[in-house]
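Below: one structure in C-alpha coordinates.
The complex appears here minus one protein chain, its other protein chains still in place.
Up next, chain A:
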(Lines give C-alpha, C1' and ligand atoms only; values in the text may rest on other atoms or scores of the structure.)
Protein backbone atom coordinates (compact mmCIF):
# COMPACT_ATOMS: atom_id res chain seq x y z
CA UNK A 1 0.00 0.00 0.00
CA UNK A 2 1.51 3.28 -1.18
CA UNK A 3 0.02 6.67 -0.40
CA UNK A 4 1.12 10.08 -1.70
CA UNK A 5 0.24 13.32 0.07
CA UNK A 6 0.82 16.01 -2.50
CA UNK A 7 0.78 19.80 -2.78
CA UNK A 8 0.85 20.37 0.97
CA UNK A 9 3.22 22.25 3.23
CA UNK A 10 5.23 20.03 5.52
CA UNK A 11 5.74 21.63 8.91
CA UNK A 12 8.35 20.18 11.23
CA UNK A 13 9.68 21.60 14.46
CA UNK A 14 12.73 22.98 12.64
CA UNK A 15 11.67 23.57 9.06
CA UNK A 16 8.82 24.21 6.66
CA UNK A 17 8.80 23.03 3.07
CA UNK A 18 6.42 22.53 0.19
CA UNK A 19 6.90 18.91 -0.76
CA UNK A 20 5.10 15.62 -1.24
CA UNK A 21 5.12 12.83 1.29
CA UNK A 22 5.40 9.27 0.03
CA UNK A 23 4.18 6.58 2.38
CA UNK A 24 4.55 2.85 2.02
CA UNK A 25 2.73 0.67 4.51
CA UNK A 26 3.31 2.25 7.89
CA UNK A 27 6.39 4.33 7.03
CA UNK A 28 7.25 7.57 5.34
CA UNK A 29 9.63 6.34 2.67
CA UNK A 30 10.40 9.62 0.94
CA UNK A 31 9.90 13.35 0.78
CA UNK A 32 9.83 14.28 -2.88
CA UNK A 33 9.34 17.30 -5.08
CA UNK A 34 7.59 15.50 -7.93
CA UNK A 35 4.56 13.28 -8.36
CA UNK A 36 6.27 10.81 -10.56
CA UNK A 37 5.55 7.71 -8.50
CA UNK A 38 3.17 4.81 -8.65
CA UNK A 39 0.79 4.85 -5.69
CA UNK A 40 -2.47 3.26 -4.65
CA UNK A 41 -3.92 6.46 -3.27
CA UNK A 42 -3.27 10.19 -3.38
CA UNK A 43 -4.35 12.91 -1.01
CA UNK A 44 -4.33 16.42 -2.35
CA UNK A 45 -3.23 18.65 0.51
CA UNK A 46 -3.32 21.91 -1.39
CA UNK A 47 -3.45 24.75 1.12
CA UNK A 48 -2.99 22.31 4.00
CA UNK A 49 -0.32 21.77 6.61
CA UNK A 50 1.22 18.33 6.92
CA UNK A 51 2.35 17.83 10.48
CA UNK A 52 3.52 14.82 12.47
CA UNK A 53 0.63 13.10 14.27
CA UNK A 54 -0.03 14.92 17.52
CA UNK A 55 1.00 13.28 20.78
CA UNK A 56 -1.23 14.09 23.76
CA UNK A 57 0.55 13.33 27.00
CA UNK A 58 -2.46 13.86 29.20
CA UNK A 59 -5.88 12.39 28.53
CA UNK A 60 -8.56 10.64 30.54
CA UNK A 61 -10.35 7.90 28.64
CA UNK A 62 -12.42 6.64 31.61
CA UNK A 63 -11.88 3.07 30.49
CA UNK A 64 -12.11 0.87 32.48
CA UNK A 65 -14.77 1.94 34.89
CA UNK A 66 -16.57 4.99 33.59
CA UNK A 67 -17.19 4.00 30.01
CA UNK A 68 -20.35 6.10 29.85
CA UNK A 69 -18.15 9.21 29.83
CA UNK A 70 -15.75 7.90 27.20
CA UNK A 71 -14.16 4.55 26.51
CA UNK A 72 -11.08 3.61 24.60
CA UNK A 73 -13.05 3.53 21.36
CA UNK A 74 -14.82 6.89 21.64
CA UNK A 75 -11.66 8.37 23.13
CA UNK A 76 -9.59 7.09 20.22
CA UNK A 77 -12.12 8.49 17.76
CA UNK A 78 -12.02 11.87 19.45
CA UNK A 79 -8.24 11.74 19.35
CA UNK A 80 -7.90 11.08 15.64
CA UNK A 81 -10.65 13.62 14.90
CA UNK A 82 -8.34 16.06 16.64
CA UNK A 83 -5.25 15.02 14.69
CA UNK A 84 -3.90 13.10 17.68
CA UNK A 85 -2.33 9.70 16.96
CA UNK A 86 -0.69 8.91 20.30
CA UNK A 87 -2.36 9.30 23.71
CA UNK A 88 -1.19 8.85 27.26
CA UNK A 89 -4.20 8.00 29.40
CA UNK A 90 -3.99 8.81 33.08
CA UNK A 91 -4.34 6.08 35.68
CA UNK A 92 -7.47 7.26 37.51
CA UNK A 93 -9.68 4.62 35.96
CA UNK A 94 -11.70 2.10 37.96
CA UNK A 95 -9.97 -0.17 38.72
CA UNK A 96 -6.99 2.11 38.81
CA UNK A 97 -4.12 1.47 36.47
CA UNK A 98 -1.75 0.59 39.28
CA UNK A 99 -0.71 -2.86 38.11
CA UNK A 100 0.48 -4.65 35.04
CA UNK A 101 -2.76 -6.42 34.20
CA UNK A 102 -4.73 -3.20 33.81
CA UNK A 103 -1.98 -1.70 31.66
CA UNK A 104 -1.96 -4.78 29.48
CA UNK A 105 -5.73 -4.82 29.17
CA UNK A 106 -5.84 -1.16 28.15
CA UNK A 107 -3.17 -1.63 25.51
CA UNK A 108 -4.75 -4.79 24.15
CA UNK A 109 -8.15 -3.15 23.84
CA UNK A 110 -6.66 -0.11 22.18
CA UNK A 111 -4.66 -2.20 19.69
CA UNK A 112 -7.85 -3.96 18.80
CA UNK A 113 -9.54 -0.64 18.06
CA UNK A 114 -6.47 0.27 16.07
CA UNK A 115 -6.85 4.02 15.74
CA UNK A 116 -4.09 5.35 17.97
CA UNK A 117 -1.08 4.28 19.98
CA UNK A 118 -2.02 4.10 23.63
CA UNK A 119 0.85 4.60 26.06
CA UNK A 120 -0.63 4.26 29.52
CA UNK A 121 0.55 6.23 32.49
CA UNK A 122 0.66 4.08 35.58
CA UNK A 123 -0.29 5.23 39.03
CA UNK A 124 2.53 6.36 41.30
CA UNK A 125 1.04 4.78 44.39
CA UNK A 126 -0.94 1.62 44.89
CA UNK A 127 -4.62 2.45 45.07
CA UNK A 128 -3.78 6.15 44.70
CA UNK A 129 -3.34 6.08 48.44
CA UNK A 130 -0.05 7.92 48.36
CA UNK A 131 1.55 5.33 50.61
CA UNK A 132 3.58 2.82 48.63
CA UNK A 133 4.77 2.94 45.06
CA UNK A 134 3.55 0.61 42.31
CA UNK A 135 5.55 -2.09 40.57
CA UNK A 136 6.97 0.33 38.08
CA UNK A 137 9.34 -2.10 36.40
CA UNK A 138 6.63 -4.63 35.79
CA UNK A 139 4.27 -2.00 34.46
CA UNK A 140 6.89 -0.55 32.12
CA UNK A 141 7.48 -4.04 30.79
CA UNK A 142 3.74 -4.19 30.13
CA UNK A 143 3.81 -0.90 28.23
CA UNK A 144 3.37 1.89 30.79
CA UNK A 145 5.58 4.88 30.02
CA UNK A 146 5.40 7.15 33.07
CA UNK A 147 3.75 7.41 36.47
CA UNK A 148 1.21 9.76 37.95
CA UNK A 149 -1.56 9.83 40.54
CA UNK A 150 -3.08 12.58 38.39
CA UNK A 151 -6.26 13.83 39.93
CA UNK A 152 -4.60 13.65 43.31
CA UNK A 153 -1.24 14.87 44.55
CA UNK A 154 1.20 12.60 46.31
CA UNK A 155 1.05 14.31 49.66
CA UNK A 156 3.79 12.40 51.41
CA UNK A 157 7.12 13.83 50.27
CA UNK A 158 9.02 10.65 51.02
CA UNK A 159 6.71 8.65 48.75
CA UNK A 160 7.27 11.17 45.97
CA UNK A 161 10.99 10.95 46.58
CA UNK A 162 10.90 7.17 46.23
CA UNK A 163 8.82 7.42 43.09
CA UNK A 164 11.32 9.76 41.46
CA UNK A 165 14.27 7.63 42.45
CA UNK A 166 12.68 4.34 41.54
CA UNK A 167 11.31 5.53 38.18
CA UNK A 168 14.74 6.79 37.22
CA UNK A 169 16.19 3.32 37.57
CA UNK A 170 13.91 2.32 34.68
CA UNK A 171 14.72 5.48 32.73
CA UNK A 172 11.13 6.59 33.26
CA UNK A 173 9.67 9.68 34.88
CA UNK A 174 7.01 10.92 37.24
CA UNK A 175 4.20 13.31 36.37
CA UNK A 176 3.17 15.61 39.18
CA UNK A 177 -0.40 16.67 39.76
CA UNK A 178 0.70 19.65 41.83
CA UNK A 179 -1.84 20.56 44.43
CA UNK A 180 -1.63 21.29 48.12
CA UNK A 181 -5.09 20.02 49.00
CA UNK A 182 -5.11 21.51 52.48
CA UNK A 183 -4.91 25.01 51.07
CA UNK A 184 -8.40 26.06 50.01
CA UNK A 185 -9.94 22.70 50.58
CA UNK A 186 -13.13 22.40 48.49
CA UNK A 187 -12.30 25.38 46.31
CA UNK A 188 -14.14 25.28 43.01
CA UNK A 189 -12.44 27.97 40.93
CA UNK A 190 -9.47 30.30 40.89
CA UNK A 191 -9.28 32.60 43.88
CA UNK A 192 -9.36 36.08 42.50
CA UNK A 193 -11.62 38.94 41.60
CA UNK A 194 -14.15 36.70 39.90
CA UNK A 195 -14.50 34.26 42.81
CA UNK A 196 -14.90 37.26 45.09
CA UNK A 197 -17.70 38.62 42.93
CA UNK A 198 -19.43 35.27 42.60
CA UNK A 199 -19.09 34.15 46.18
CA UNK A 200 -17.54 30.86 45.15
CA UNK A 201 -14.75 29.29 47.13
CA UNK A 202 -11.49 30.02 45.38
CA UNK A 203 -8.27 28.08 44.99
CA UNK A 204 -5.32 30.45 45.14
CA UNK A 205 -2.57 29.77 42.63
CA UNK A 206 -0.31 29.08 45.60
CA UNK A 207 -2.23 25.85 46.03
CA UNK A 208 -0.46 24.68 42.88
CA UNK A 209 2.79 26.57 43.33
CA UNK A 210 3.55 25.16 46.77
CA UNK A 211 3.52 21.65 45.35
CA UNK A 212 5.47 22.65 42.24
CA UNK A 213 8.13 24.06 44.55
CA UNK A 214 8.25 20.89 46.59
CA UNK A 215 8.53 18.70 43.54
CA UNK A 216 11.30 20.84 42.08
CA UNK A 217 13.19 20.31 45.31
CA UNK A 218 12.55 16.58 45.28
CA UNK A 219 13.82 16.41 41.70
CA UNK A 220 16.90 18.27 42.87
CA UNK A 221 17.35 15.79 45.68
CA UNK A 222 16.90 12.70 43.56
CA UNK A 223 18.08 13.72 40.12
CA UNK A 224 14.90 12.09 38.85
CA UNK A 225 12.86 13.52 35.99
CA UNK A 226 9.72 15.28 37.08
CA UNK A 227 7.10 16.42 34.61
CA UNK A 228 4.64 18.99 35.91
CA UNK A 229 1.14 18.39 34.57
CA UNK A 230 -1.29 21.15 33.59
CA UNK A 231 0.64 24.20 34.77
CA UNK A 232 -1.77 27.08 35.22
CA UNK A 233 -0.09 29.85 37.17
CA UNK A 234 2.57 32.44 36.57
CA UNK A 235 4.51 31.52 39.68
CA UNK A 236 4.52 27.82 38.84
CA UNK A 237 6.33 28.77 35.65
CA UNK A 238 8.71 31.02 37.56
CA UNK A 239 9.61 28.13 39.82
CA UNK A 240 10.05 25.80 36.86
CA UNK A 241 12.22 28.38 35.12
CA UNK A 242 14.44 28.61 38.17
CA UNK A 243 14.68 24.85 38.44
CA UNK A 244 15.55 24.50 34.77
CA UNK A 245 18.20 27.16 35.11
CA UNK A 246 19.70 25.23 37.99
CA UNK A 247 19.86 22.11 35.88
CA UNK A 248 17.09 20.23 37.63
CA UNK A 249 15.51 17.55 35.48
CA UNK A 250 12.09 19.06 34.97
CA UNK A 251 9.66 19.41 32.09
CA UNK A 252 6.13 20.71 32.02
CA UNK A 253 2.94 20.92 30.05
CA UNK A 254 0.19 23.49 29.60
CA UNK A 255 -3.37 22.70 28.57
CA UNK A 256 -5.03 24.68 25.77
CA UNK A 257 -7.75 26.03 28.07
CA UNK A 258 -5.13 27.61 30.29
CA UNK A 259 -3.59 29.56 27.42
CA UNK A 260 -6.97 30.41 25.89
CA UNK A 261 -9.34 31.44 28.66
CA UNK A 262 -9.40 33.27 31.99
CA UNK A 263 -11.65 32.91 35.01
CA UNK A 264 -13.84 35.70 33.61
CA UNK A 265 -15.56 32.90 31.69
CA UNK A 266 -17.08 31.72 34.98
CA UNK A 267 -19.20 34.81 35.50
CA UNK A 268 -22.27 32.89 34.32
CA UNK A 269 -21.49 29.85 36.48
CA UNK A 270 -21.01 27.74 33.33
CA UNK A 271 -19.85 24.38 34.65
CA UNK A 272 -18.14 23.63 31.34
CA UNK A 273 -15.48 26.09 32.43
CA UNK A 274 -14.97 24.29 35.73
CA UNK A 275 -11.65 22.51 35.74
CA UNK A 276 -8.75 21.78 38.05
CA UNK A 277 -6.39 23.50 38.05
CA UNK A 278 -8.89 26.25 37.35
CA UNK A 279 -8.88 28.96 34.72
CA UNK A 280 -6.90 31.78 36.22
CA UNK A 281 -6.27 35.48 35.77
CA UNK A 282 -5.33 37.36 32.62
CA UNK A 283 -1.83 37.63 34.02
CA UNK A 284 -1.55 33.87 34.46
CA UNK A 285 -2.91 33.23 30.98
CA UNK A 286 -0.39 35.60 29.51
CA UNK A 287 2.37 33.89 31.47
CA UNK A 288 1.33 30.58 29.87
CA UNK A 289 1.55 32.17 26.45
CA UNK A 290 4.93 33.68 27.22
CA UNK A 291 6.14 30.32 28.51
CA UNK A 292 5.03 28.62 25.31
CA UNK A 293 6.76 31.28 23.28
CA UNK A 294 10.08 31.33 25.12
CA UNK A 295 10.50 27.58 25.39
CA UNK A 296 9.90 27.24 29.10
CA UNK A 297 6.86 25.09 28.44
CA UNK A 298 7.83 21.79 26.86
CA UNK A 299 4.53 20.34 25.81
CA UNK A 300 0.91 21.19 25.11
CA UNK A 301 -1.35 18.47 26.54
CA UNK A 302 -5.13 18.59 26.62
CA UNK A 303 -6.10 17.02 29.96
CA UNK A 304 -9.11 15.71 27.99
CA UNK A 305 -11.54 14.98 30.81
CA UNK A 306 -14.95 13.81 29.66
CA UNK A 307 -17.89 14.03 32.04
CA UNK A 308 -21.50 13.16 31.32
CA UNK A 309 -23.92 16.05 30.71
CA UNK A 310 -25.98 15.07 33.75
CA UNK A 311 -22.91 15.37 35.95
CA UNK A 312 -22.22 18.87 34.69
CA UNK A 313 -25.87 19.96 34.73
CA UNK A 314 -25.89 20.76 38.44
CA UNK A 315 -25.05 23.57 40.82
CA UNK A 316 -21.53 24.84 40.08
CA UNK A 317 -20.14 23.58 43.38
CA UNK A 318 -21.36 20.06 42.68
CA UNK A 319 -20.10 19.71 39.11
CA UNK A 320 -16.98 17.63 38.50
CA UNK A 321 -13.79 19.29 37.27
CA UNK A 322 -12.67 18.91 33.66
CA UNK A 323 -13.49 19.56 30.03
CA UNK A 324 -13.06 17.82 26.71
CA UNK A 325 -9.86 18.72 24.93
CA UNK A 326 -8.86 16.44 22.10
CA UNK A 327 -10.95 18.02 19.35
CA UNK A 328 -10.23 21.59 20.32
CA UNK A 329 -6.46 21.17 20.60
CA UNK A 330 -5.82 22.09 16.97
CA UNK A 331 -8.08 25.15 16.72
CA UNK A 332 -6.97 26.58 20.08
CA UNK A 333 -3.29 26.03 19.29
CA UNK A 334 -3.63 27.42 15.78
CA UNK A 335 -5.15 30.49 17.42
CA UNK A 336 -1.85 30.94 19.24
CA UNK A 337 -0.14 30.89 15.88
CA UNK A 338 -2.65 33.35 14.46
CA UNK A 339 -2.06 35.60 17.48
CA UNK A 340 1.67 35.47 16.72
CA UNK A 341 2.44 33.90 20.07
CA UNK A 342 4.15 30.91 18.48
CA UNK A 343 5.16 29.84 14.98
CA UNK A 344 3.78 26.81 13.22
CA UNK A 345 7.13 25.11 13.78
CA UNK A 346 6.84 25.79 17.49
CA UNK A 347 3.33 24.39 17.45
CA UNK A 348 4.66 21.15 16.00
CA UNK A 349 7.43 21.11 18.57
CA UNK A 350 4.94 21.50 21.44
CA UNK A 351 2.35 19.05 20.21
CA UNK A 352 4.48 16.31 18.68
CA UNK A 353 8.24 16.68 18.43
CA UNK A 354 8.93 17.42 22.08
CA UNK A 355 6.49 14.85 23.49
CA UNK A 356 8.14 12.24 21.25
CA UNK A 357 11.53 13.27 22.61
CA UNK A 358 10.35 13.12 26.22
CA UNK A 359 8.86 9.70 25.65
CA UNK A 360 11.88 8.54 23.66
CA UNK A 361 9.75 7.64 20.66
CA UNK A 362 12.44 7.52 17.99
CA UNK A 363 10.10 7.11 15.03
CA UNK A 364 7.57 9.82 15.89
CA UNK A 365 7.42 13.58 16.09
CA UNK A 366 8.75 14.39 12.63
CA UNK A 367 7.73 14.19 8.99
CA UNK A 368 10.83 12.61 7.58
CA UNK A 369 12.10 9.70 5.61
CA UNK A 370 12.05 6.56 7.73
CA UNK A 371 9.64 7.89 10.31
CA UNK A 372 6.37 6.19 11.20
CA UNK A 373 3.55 7.46 8.99
CA UNK A 374 1.61 9.13 11.82
CA UNK A 375 0.43 12.32 10.18
CA UNK A 376 -2.17 15.02 10.66
CA UNK A 377 -3.17 17.14 7.70
CA UNK A 378 -4.47 20.43 9.03
CA UNK A 379 -6.56 23.05 7.33
CA UNK A 380 -5.76 26.20 9.29
CA UNK A 381 -8.50 28.20 7.58
CA UNK A 382 -11.40 25.80 7.80
CA UNK A 383 -14.28 27.38 9.71
CA UNK A 384 -16.97 25.17 11.13
CA UNK A 385 -19.34 24.69 14.02
CA UNK A 386 -18.05 22.11 16.48
CA UNK A 387 -21.33 20.24 16.79
CA UNK A 388 -22.66 16.85 17.83
CA UNK A 389 -21.94 15.55 14.37
CA UNK A 390 -18.25 16.33 14.75
CA UNK A 391 -17.88 15.59 18.44
CA UNK A 392 -16.67 12.02 18.84
CA UNK A 393 -16.53 11.89 22.61
CA UNK A 394 -19.46 10.37 24.44
CA UNK A 395 -19.47 13.50 26.57
CA UNK A 396 -20.32 17.06 25.70
CA UNK A 397 -18.51 19.01 28.37
CA UNK A 398 -16.71 21.46 26.15
CA UNK A 399 -17.56 25.13 26.43
CA UNK A 400 -16.70 25.29 22.72
CA UNK A 401 -19.34 22.78 21.68
CA UNK A 402 -21.76 24.48 19.24
CA UNK A 403 -19.28 27.33 18.82
CA UNK A 404 -17.62 28.38 15.60
CA UNK A 405 -14.03 27.20 15.42
CA UNK A 406 -11.27 27.80 12.93
CA UNK A 407 -8.72 25.18 11.95
CA UNK A 408 -9.03 21.41 12.10
CA UNK A 409 -7.44 18.13 11.20
CA UNK A 410 -8.98 17.23 7.86
CA UNK A 411 -7.09 13.95 7.55
CA UNK A 412 -5.48 11.89 10.24
CA UNK A 413 -3.17 9.11 9.20
CA UNK A 414 -2.04 6.43 11.61
CA UNK A 415 0.56 3.84 10.58
CA UNK A 416 -0.03 4.87 6.98
CA UNK A 417 -3.81 4.44 7.08
CA UNK A 418 -6.35 7.24 6.92
CA UNK A 419 -8.14 6.89 10.26
CA UNK A 420 -10.07 10.16 10.16
CA UNK A 421 -11.45 12.42 7.49
CA UNK A 422 -13.21 15.68 8.25
CA UNK A 423 -16.78 15.14 7.01
CA UNK A 424 -17.31 18.11 4.72
CA UNK A 425 -13.80 18.46 3.45
CA UNK A 426 -13.31 18.65 -0.28
CA UNK A 427 -9.69 17.84 -0.65
CA UNK A 428 -9.74 15.48 -3.55
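What we mean here is this: a contact is a pair of C-beta atoms (placed from the backbone, for glycine too) under 8 Å apart; a residue touches a chain by one contact, two chains touch by 3 or more; residues count from 1.
Keep in mind that, in the parts below, contacts and distances are computed from a predicted model.
UniProt records the chain missing from this view under the protein name "Aspartate carbamoyltransferase", selected from "Chemotaxis protein CheW", "Aspartate carbamoyltransferase", "VWA domain containing CoxE-like protein" or "Alpha-ketoacid dehydrogenase subunit beta". Of the candidate positions A:68, A:170 or A:316, contact with the hidden chain is made by A:316.
Touching the missing chain, out of A:1, A:108, A:197 or A:242, is residue A:197. Although one chain is not drawn, its touching partners on chain A can still be listed: residues 191-193, 195-201, 204, 268-269, 310, 313-318.
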